[in-house]
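Apart from one protein chain that is not included, each protein chain of the complex appears where it belongs.
A, B and C label the chains in the order they appear, each numbered from 1.
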Amino acid sequence: MGPLPAARYAYFGPRGTFTEAALRSLPMHADAELLPYPSVPAALESVRAGDTAAAMVPIENSVEGGVPATLDELATGEPLVVTREVLLPVRFALMARPGMRLEDVRSFGTFPHAEAQCRKWIAENLPHATYQTAASTAAAAEAIAGGTATYDAALSAPIAATTYGLDVLVDGLGDNPHAVTRFVLVSRPVPPPLPTGADRTSIVLFIREDHPGALLEILTELAVRGVNLTRIESRPTGAGLGRYLFSIDCEGHVDEAAVGEALMGLRRVCADTRYLGSYPRAEASPAPASTSSDSVFREAQAWLARVRERGNG
Amino acid sequence: MGPLPAARYAYFGPRGTFTEAALRSLPMHADAELLPYPSVPAALESVRAGDTAAAMVPIENSVEGGVPATLDELATGEPLVVTREVLLPVRFALMARPGMRLEDVRSFGTFPHAEAQCRKWIAENLPHATYQTAASTAAAAEAIAGGTATYDAALSAPIAATTYGLDVLVDGLGDNPHAVTRFVLVSRPVPPPLPTGADRTSIVLFIREDHPGALLEILTELAVRGVNLTRIESRPTGAGLGRYLFSIDCEGHVDEAAVGEALMGLRRVCADTRYLGSYPRAEASPAPASTSSDSVFREAQAWLARVRERGNG
Amino acid sequence: MGPLPAARYAYFGPRGTFTEAALRSLPMHADAELLPYPSVPAALESVRAGDTAAAMVPIENSVEGGVPATLDELATGEPLVVTREVLLPVRFALMARPGMRLEDVRSFGTFPHAEAQCRKWIAENLPHATYQTAASTAAAAEAIAGGTATYDAALSAPIAATTYGLDVLVDGLGDNPHAVTRFVLVSRPVPPPLPTGADRTSIVLFIREDHPGALLEILTELAVRGVNLTRIESRPTGAGLGRYLFSIDCEGHVDEAAVGEALMGLRRVCADTRYLGSYPRAEASPAPASTSSDSVFREAQAWLARVRERGNG
Partner (left out) sequence: MGPLPAARYAYFGPRGTFTEAALRSLPMHADAELLPYPSVPAALESVRAGDTAAAMVPIENSVEGGVPATLDELATGEPLVVTREVLLPVRFALMARPGMRLEDVRSFGTFPHAEAQCRKWIAENLPHATYQTAASTAAAAEAIAGGTATYDAALSAPIAATTYGLDVLVDGLGDNPHAVTRFVLVSRPVPPPLPTGADRTSIVLFIREDHPGALLEILTELAVRGVNLTRIESRPTGAGLGRYLFSIDCEGHVDEAAVGEALMGLRRVCADTRYLGSYPRAEASPAPASTSSDSVFREAQAWLARVRERGNG
């Protein structure tokens, strides 16, 4: 996975958000152009339309759960695939115009989720500061920078300070030290990158109607091949209560025998199976590579070939 | 399940929403008092605090999916249980001040979800009307009624017309005929109502850490007892990506042998199992009662008792 | 499957038994030579040694169960494969030297199993006849023919009358109308015959030591691919109580995708997997051919190939 080539890239904006930070965390050509889009569907639609080469969007958050807009958009419409993932810890910065000191902050603006995730720190450190809602964490920073804010400081993604020329008063804020958001870079279908031994594969499974044991069947297809699930989200199909699709991530790569056989099994038992990409896992220290498993599958394939050819393995 | 007794009941407000309509759809004592709360957590907190006897909140929508605030609030904190459920089709009404005619509507206000769900009808019937966002579908109606609206009509729950004294110009709007929202009435723990033969049981399951096969194990516990799953949602526990709890509905009643045995099995294999109530299913025509299944379980229990007592079934 | 070519064929003797009848039921070249062997191991050893082209041996009986000598001999030693199977109803004939009439029979000889399977008929039709044991059903017939018998008639396989020149007094005897024996023709490893759409595949599975869930795992490997089990026998490995191998027949052919994938799965989870052949099922009306299943597997393989090649199924 080399740097992103010179091209136009979409991200769920506005400028100065965690999603932009996720995109900028990837190595990329100096001439790459990054374009904010007002919504996840808009960003992904720009990819489908060929306006951009790929789009960075959030897919799940360890506190809030899956991002419905991303899950639903990937599950339906023209197929798209994930080619990279980025994990960002949810750490906010309190920022203000140059000259403002922390002890002078009487009010701050931010998006409600950000306020919720820093509530404990604020109670301890800015007990008398009043909170005002903004349309996004970045919008609060922009308002400060533009002089239109009715508050002294913005609680935003660190990148917003650079974007809007603000000073960071405190960094690394966030009451839950485990809070992390996962972002994915999405493009039109491309051949999967080479397996690295520590990959993830994303799929969407549509259940056959009125099939109570369908989810058990799906999980069995994975378990029988030793493929571990790392995320599962049910989403309504829109056809009525109790009608679901499942958005799933598992360990491994589509070119590995275990994942390939599991995908074929899912293809057989599901009403529809949509492949959403195999790509390197972003964890600092992912689980050990499963090459041994692949060799076990290859050995069994060679044995079957001998049995079929000469009646003796 | 008789009518709700005279008491105070909370609902996720404001007045004039589908949630209020869900609560009012239940038979209740003439002196029952219905109180809107500004959020799902606030409504449920009023129950926990003893301020209200029960709260009506939305739990899932056939288009949007589970309601995270409700799922998370029921899964943690002081235990609560569901005692009733209500299903409401998602059918909007276009309403205006008396005198306004449909053909005169040049603009309308509503909550974005409502606009999205009626987009097709609007394109066909009010192609030139402009859309303005409101804080809720009820807020749009209230603004019309109060004369503060900058639009001619409100796209709201039918109940809002009564609440705010408006005329319904068109009723039954909604592009997806399958769209339905499920609401639950939540109280502090009480003994389950008697089984009706067509009940639902809700539970929350906390997975043991680092246990890839946990979900398969959970589903097997249910399947072995013939207990059908009707809803499953994964929610993050907040302890990091890949750490989930599962919010589950299944057919049957905790007092039935199959559900009881399945719950004991889940209790054994999960880190924690939270019971959220057994209550009558609200479908117009639910699946046939599972009394035969209960008799099969009772027969097996009687057989085991004989074997244990005299060595011969 | 054409007729057996001119060659030497072994069968578990002596002459005049059901096993010989099973072998003679197959179409064969006029110059084929049929040789009785005194035991199942001796017959199979003649195949391994190259003395005979194939051997017919009994493998299971619907009343007695599996034939341990055959099961154990196929499971260990130099590999052999089954190429055909024959089902024979267990119907005995009462035979005597020419001139003897049924009403004159005062005594009869046979092998104990045969006596047991005709006991009811004898009680009703020859209530005063005494029974003497012989080393085999054929030995009784041979003794009658040779004049050395101390009894008037032999209860033997119908073929024994032809073999030893006796008259059949009554035919079609056997108290259990469902009694049937399955015989297999065994050769050194050869490529499997072409699938007919109604085949059977035989395998032997050696369990990993101290693995309580091994059998469940084996059955899951088959079930996930929709492969039906038609016979399962546990046999001790000789390494101590609780140490088993499993001798298994399933529907389908090794060249079919479902069976092939299941065999690879078994190869991965078992300590050893021995292929014992794919061959046409002998039932008069076997289950419908599973070609549709094969097409489902082929479709999934083609889909996976597309996904791997271009990132889109």
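Keep this in mind: a contact is a pair of C-beta atoms (placed from the backbone, for glycine too) under 8 Å apart; a residue touches a chain by one contact, two chains touch by 3 or more.
These numbers come from a predicted model, not from an experiment.
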* Structure fact -> Contact partners of the omitted chain among those displayed are B, C
* **Sole contact to the chain not displayed, among B:39, B:133 or B:301** => B:301
* Looking beyond the chains shown, say which of C:3, C:38, C:172 or C:236 touches the absent one. => C:236
* Structure fact -> Touch with the missing chain holds, among C:162, C:220 or C:301, for C:220
* Asked: Which positions on chain C touch the chain that was left off?
  -> 60-66, 68, 87, 176, 178-180, 182, 212-213, 215-216, 219-220, 223, 228-236, 238-244
* To do: Considering the whole complex rather than only what is displayed, give the residues of chain B touching the chain that is not shown.
  => 79, 81, 189-192, 220-221, 224-225, 254-255, 260-261, 263-265, 267-268, 273-275, 277, 296-297, 299-301, 303-304, 307-313
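Criterion: only the chains that are shown with their structure count from here on.
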* Return the chains common to the contact lists of chain A and chain C. => none
* Can you give the rotation angle that fits chain A onto its twin chain B by Cα atoms, in degrees and rounded to the nearest 5? -> 180
* Based on CA centres, what chain would you say lies at the far end from chain A? -> C
* Structure fact -> Between the Cα centroids of chain B and chain C the separation in whole angstrom comes to 60
* Touching two or more other chains, which residues of chain B qualify? -> none
